[in-house]
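In this view, the complex is presented without one of its protein chains, the others remaining in place.
Moving on, here comes chain A:
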Amino acid sequence: MPPSVNMVALVSVGRHPQSGRSRRAEQDGRAVEMGMNLSCDIDGQLSVVHVGDSKEPVLRQYAGMGLDALTVLEQDSGLDVLPGVVTYLKETKANLVLTGVRAERGESSGMLPYLLAEQLGWPLVPRVAEILSIKEGEAQVLLALPRGQRRSITVALPFIATVDNAAKGARQTAYGPGLRAQLNVVESEDNTDDIATSWDISPAKPRPKRMKVVKAKSAADRFKAATAKPAGGGGRVMKNETAEEKAQAIFDLLKQEKIVR
């Protein structure tokens, strides 16, 4: 009997933020970690897929996380990876795809999971922090929201999840097992990315810092703006009320700001 959850983690070649060297991509590593943990907990199987060059040494870093095999859809760099992935997912009857939110190389638009979801007609779950459980074809997922908040949602298989930096960090990779892992190379058709060929790509220019421009008509106004204390006026000050009233005013503001719900 085939496993009920057939997971695919899509991995890419990352870029070290300081040195610019190739590395295991941060979010993709977390996606593999999430998949490996899930395949232990539930009746599932994980395959890790890369589209690109099968001789890329970084793939061994993913394999060194403890994978027996890795699938590479062989393709030249700079081509459109989408059609190859769609065919592969359909052939292998995958029903859960884990990806990073944004690649660390190339356009890093983060569009791949969305386009996949659109082509396959699957729902997309953005910025997943944790997949709590998958039972009877329904997954309970924690989303990472800004400011460290979490939201719980449920979604039916199949779906695509992008893995946030808040997910559990990728485990250490071991060099030897990484080298010993098997690479299954699948030839994939070449699809040129016509739009991107017209782009002009250059090293990033530093962005200008925004200046605090003072739009003052007279010298006196400019002087005032330059010497003004940061104190913003217009706040409400409560002095003579009782402590209960003061606390109530604070609490009302908290409620109004939806801090206390």
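Just so we're on the same page, a contact is a pair of C-beta atoms (placed from the backbone, for glycine too) under 8 Å apart; a residue touches a chain by one contact, two chains touch by 3 or more; residues count from 1.
Note that contacts and distances are computed from a predicted model.
The subunit not displayed here is recorded in UniProt as "Electron transfer flavoprotein subunit alpha/FixB family protein", chosen from "Dehydrogenase", "Protease", "Electron transfer flavoprotein subunit alpha/FixB family protein" or "FAD-binding oxidoreductase".
From the options A:G66, A:P83 or A:P123, the residue with contact to the unseen chain in the full assembly is A:P123. Although one chain is hidden here, its contacts on chain A can still be listed: residues 15, 17, 20, 102, 104-111, 114-115, 117-118, 123-127, 140, 142-143, 145-156, 159, 195, 198-205, 207, 210, 215, 219-221, 223-224, 227, 229-233, 235-239, 243-244, 246-251, 253-254, 257-261.
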